[in-house]
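Shown here: the complex without one of its protein chains, the others still in place.
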Amino acid sequence: MSLDTVKHSAETPDSAQPWKELGLKEDEYARIREILGRRPTGAELAMYSVMWSEHCSYKSSKVHLKQFGDKAPQTDALLVGIGENAGVVDVGQGYAVTFKIESHNHPSYIEPYQGAATGVGGIVRDILAMGARPVAVMDPLRFGAADHPDTKRVLPGVVAGVGGYGNCLGLPNIGGEVVFDPCYQGNPLVNALCVGVMKHEDIHLAKASGAGNKVILYGARTGGDGIGGVSVLASETFDSTGPSRRPAVQVGDPFQEKLLIECTLEIFREQLVAGIQDLGGAGLSCATSELASAGSGGMRVELDTVPLRDATLSPEEILMSESQERMCAIVEPDKVERFLEICEKWDVIATVIGEVTEGTRLEIYWHGEQIVDVPPRSVAHEGPTYHRPYARPDWQDALQADDAGKLARPVTGEELREQVLALVGSPNQASKAWVTDQYDRFVQGNTVLAQPEDSGVVRIDADTDLGVAIATDGNGRYTKLDPYAGAQLALAEAYRNVAATGAKPLAVSDCLNFGSPEDPAVMWQFAEATRGLADGCLALGTPVTGGNVSLYNQTGDAAIHPTPVVAVLGVIDDVNRRTPMAFAEQGQLILLLGETREEFGGSAWSQVVHDHLGGLPPAVDLEREKLLAEILISGSRDGMIDAAHDLSDGGLIQAVTESCLRGGHGARLVVPDGLDAFTFLFSESAGRAVVAVPRSEELRFTDMCGARGLPVTRIGVIDGDAVEVQGEFAIPLAELGAVHEATIPALLA
Amino acid sequence: MTARIGVVTFPGTLDDRDTQRAISIAGAEAVPLWHRDNDLKQVDAVVLPGGFSYGDYLRAGAISRFSPVMGTVIEQAHAGMPVLGICNGFQVLCEAHLLPGAMLRNTGLHFVCRDQKLRVETADTAWTSDYVPGQEISIPLKNIDGRYTADERTLDELEAEGRVAFRYSDVNPNGSLRDIAGITNAAGNVVGLMPHPEHAVEPLVGTGRTDGLAFFTSVIKKLVNA
Amino acid sequence: MARVVVDVMLKPEILDPQGQAVQRALPRLGFAGISDVRQGKRFELEVEGPVDDAALARIREMAETFLANTVIEDFDVKVES
Partner (left out) sequence: MARVVVDVMLKPEILDPQGQAVQRALPRLGFAGISDVRQGKRFELEVEGPVDDAALARIREMAETFLANTVIEDFDVKVES
């Protein structure tokens, strides 16, 4: 096949082109022709098709995501906002932190190990590209039914992939989620978060400026893997049509990425780059067009200089390849030599592939012939925008009317006891140690708290003991019942988890996992959830700094539960005063903060005991969440509380069980006046936490709560070696522990 | 005199900076060493830290063992310099035949990260003199290729000569033969173990215990008194 | 009892980091003249009963659905002499 040059395309306006196969719609193809004033070349078509895919262009979601900017709360903490590789937050003492969460859902279903591994690899490069040293990862995961045979294939592969890649990079895994629900059967959700640390002056941006500056591609050679992965894998509904039609996935090389990290950090230290971008989805198409689009001039690239793993690749394939572990830097000419030296030191291949030009176009050449000549913005930032129709589904009313309050409740102590054991041993509430023990949580020597604590806490300065805390949360069941409230509940839970460890919540990143945007019901869920999240962030004063959207998570007509996963980042100026979750001291008092109402819609209890999903999720009160957080932070700062654990799915009994097991001590609980034992134990009212307080601090602490208007109830004492609810039942810790820990290993054995 | 302890960085080494921090906390000067240099910068002892050098591709430690720096380390180890291999470093020492045996994939086939109990079997090495034989310590373990293996004769020899330095004491996490977690050479200057003492030197991070500090104080005492 | 060998190799277009690491180490160890290395898996299966066409067909199915992930790997089934 002869080369389709720009010249050739002008001469052959009527050549048929595979725009449809590349996932473009007819009007999109027409627009490309209009932008260029001719038909695109094959290479241009390849670039537009990947960059205008749902995954890269956010064409269905961006009209909704705009709210995160429009409703952004006033804050001095945000140094870099949405739009860059990741947002950057000021955490004081001259330090900045960048974090982001991303999805790798579809690839992880097809090839669990590599899909999950490259998901970690991709998010780590995003963080690195901001100028930061990556310091930790987290992995919110969702799978189909725990006892489904395919879960046995997908889950161990995903966990091995997350661990295989992250462990090999030397990044501690400090938290995540493992959730099972049949709705994720053909669409597991593999989200990955990375957090990185830098000094304010080290922030780097993805832009190509300064005519004459060189474009350097460095890292792995470019191969034929993952071509079209973006458009095919991430954007279209995946239906299992047998092995032969399965699209290509990429294989990751964590060792190469580790070299890339160290090499890049050394390059940053010597201030050798003017702009930098990682190569992720859409590979070189994305990196070159985004760098050029954000910069001041144009860019010229000699594509045949790109180091290849497979010499037979066509220019189109090189532009679309999603080979992992590559970065692209803009470097002033007199710094190129030193740049290449550092790459050589780390055994990283680096090649000058082009330069920044005076012009305004992105021009790509292949053996001297021009094959791309486009306005970079039209590729990178001016893709199509859809106002997809959305409508509240007709089944929503019936779902909400199916109130969980009418479900049969346990009456006797014996029934309560049985249901407590069923709850703490259910796959979603059981210990996730089988998963988390496969992750290195110690490497880098700065892990202060990791799973199963409420949030991961890492020290970022060993001299001052400054640290950051992060938690991720999402509840697809709540969000299905009410997408607006569900998104806010996810936010509230992550916020509460951060505060529970004593850190002050500062900022948010989110991964929005939904079904097909072409279904108006799904689009409504999306619209409601983004609206809820944006309003929630405004109310809590925590801006969204970046995130990711994953659509088309559905099999046939069946979409997953709408699943916004929210990550909240907080700062703690002295990690010595972090609050752990363990009930570690006999005799300390257990206090319940917040109010308990009869709220069972979407609850773990309704799922475990009745396999029911209906009604309304717990009410959201963000002012209350703020107050609770303030109390938890003050309690930690003033040394009044020795343990804290937030209440979420599973309610009070789940939280108390976890804190007891972690500390190795039992608890004696008393049902407070005005509550029945069942509601006390199983309700999932939001805005609550349990704390352990030394007797000497009780008065000071309850006075503080009283003065600020936060309800506080003394519910028991840390004591013995059983969890006992007076007058109802007692369960020995050993029995609780055995039930809590046996479930996941048994399912995966 | 301040002891100077070198910490080797291979491509893919992960716990090098953590090991340097542990050495400083113990009171010595940590000296970074680079795999391509055969110069050991006049250090008095060397630590080969943990990680996935060369991605642990082929076999853990197999490629690093041929690095230029290892040429000098092997030479100096034979001459009596204290050398400690932690995790991946232990694997490198085995591949380099400074210690007998080999490391295989854990029997559970998974990466294992846990707070591991160990029994100290000998204090007669450069790196364990601050422990007492029989002492129980707890330090983090994190690896996927940690199953220590050697033939029966070698194992009997190790036992007979008191060269098993540490044994797993609560559970055997990886199927290591005879619960072996760490061994020493006959001279007692070269020690390898799978768990990570450098992650048990500060009360605030890691497992919150400092049971690993004695590795570093042991060697520092030896060097300073030498 | 017969032995059947299943070789599983990454497809040629798929990155093989392990093979690459080996290849890059060879010159340093003094082994020249190896232009490419690919590393794969070898399974040795001990088969009870006769290794007839039916048995081989089953083993091929096993390789296709379980031993290899054909999204990224090719496999080859051989009866050992």
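The first chain written gets the first letter, and so on, giving A, B and C; residue counts start at 1 in each chain.
The rule is short, and it goes like this: contacts are C-beta pairs under 8 Å (C-beta built on N, C-alpha and C of every residue); 3 or more make two chains touch, one makes a residue touch a chain.
Predicted, not measured: the structure shown is a model, and the values here were computed from it.
**Student:** Among the chains included here, which ones are touched by the excluded chain in the whole complex?
**Tutor:** B, C
**Student:** Among B:D18, B:E95, B:D179 or B:D211, which residue is in touch with the absent chain?
**Tutor:** B:E95
**Student:** Identify the residue among B:R4, B:R105 or B:R167 that touches the chain left out of the display.
**Tutor:** Considering the complete complex, B:R105 is the one touching the chain left out.
**Student:** So which bits of subunit C touch the chain we can't see?
**Tutor:** On the side of subunit C, residues 1, 7, 9, 19, 22, 25-26, 29, 31, 33-49, 55, 58-59, 61-62, 65-67 touch the unshown chain.
**Student:** List every residue of subunit B that touches the chain not included in the displayed model.
**Tutor:** Touch set of subunit B with respect to the missing chain: 58-59, 62, 66, 94-95, 100-102, 104-109, 149-151, 175.
Here is the rule we go by: only the chains that are shown with their structure count from here on.
**Student:** By residue number and range, which residues of subunit B touch two or more other chains?
**Tutor:** In subunit B, residues 54-55, 57 touch at least two other chains, as defined above.
**Student:** Could you tell me which residues belong to subunit A and also touch two or more other chains?
**Tutor:** 253, 255-256, 347, in rising order.
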